[in-house]
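Sharing a structure here in structure tokens format.
Missing here: one protein chain of the complex. Every other protein chain is in place.
Our next item is subunit A:
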Amino acid sequence: MSKKTLTLMSKDKQLFNIEEHLAVQSVTIRNMVKEDGASSVIPLPRVDSETLALVIEYLNRQQAPEEDEDYVKKFVDERGEIPTLLELAQAALDLDIKKLMDAACMKVADLIKDFTLEEVREALRIENDRTPEEEKAIRDEFQWAF
């Protein structure tokens, strides 16, 4: 029996082929395959081609189950840039690949854990939308920790 291949399309309309038995590690794809056979192209409107290439690389890994945990950790470690990790986490969330999402989120948490507030905002590109008075009020809610 020949292995069935699925085609995934990134938001920038690039196509990626992947064997079905590997693709169904994604619960989202598994459900799609179950529902309608997913013979045509599966569009992933929130995943860009760079990130999808990473996800495909991850799904194609040839790891023994007992080495898998270490592999996932190493996989995200090698892509230690916060923007890449966030894209990866979002793709893993959309595709419902729990291990990959956990590892990516863990890595982000690890990277930002010693950041100051300003550094967190900068790293994650968040605008400070509060006045100093508002910030003080929030601090006061957990005053003991400051």
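One rule holds for everything that comes next: a contact is a pair of C-beta atoms (placed from the backbone, for glycine too) under 8 Å apart; a residue touches a chain by one contact, two chains touch by 3 or more; residues count from 1.
One rule holds for everything that comes next: contacts and distances are computed from a predicted model.
Per the UniProt record, the absent chain's protein name among "Protein HGH1 homolog", "F-box domain-containing protein", "Trafficking protein particle complex subunit" or "Tetratricopeptide repeat protein" is "F-box domain-containing protein". Set against the missing chain, the residues A:L8, A:V24, A:L52 or A:M101 yield one that touches it, A:M101. Of A:E35, A:E78 or A:D129, it is A:D129 that touches the chain left out of the display. Within the entire complex, the positions of subunit A that touch the omitted partner chain are 46, 82-84, 86-87, 89-90, 93, 101-102, 105-106, 108-110, 112-113, 117, 120-121, 124-130, 135, 138-139, 141-142, 144-146.
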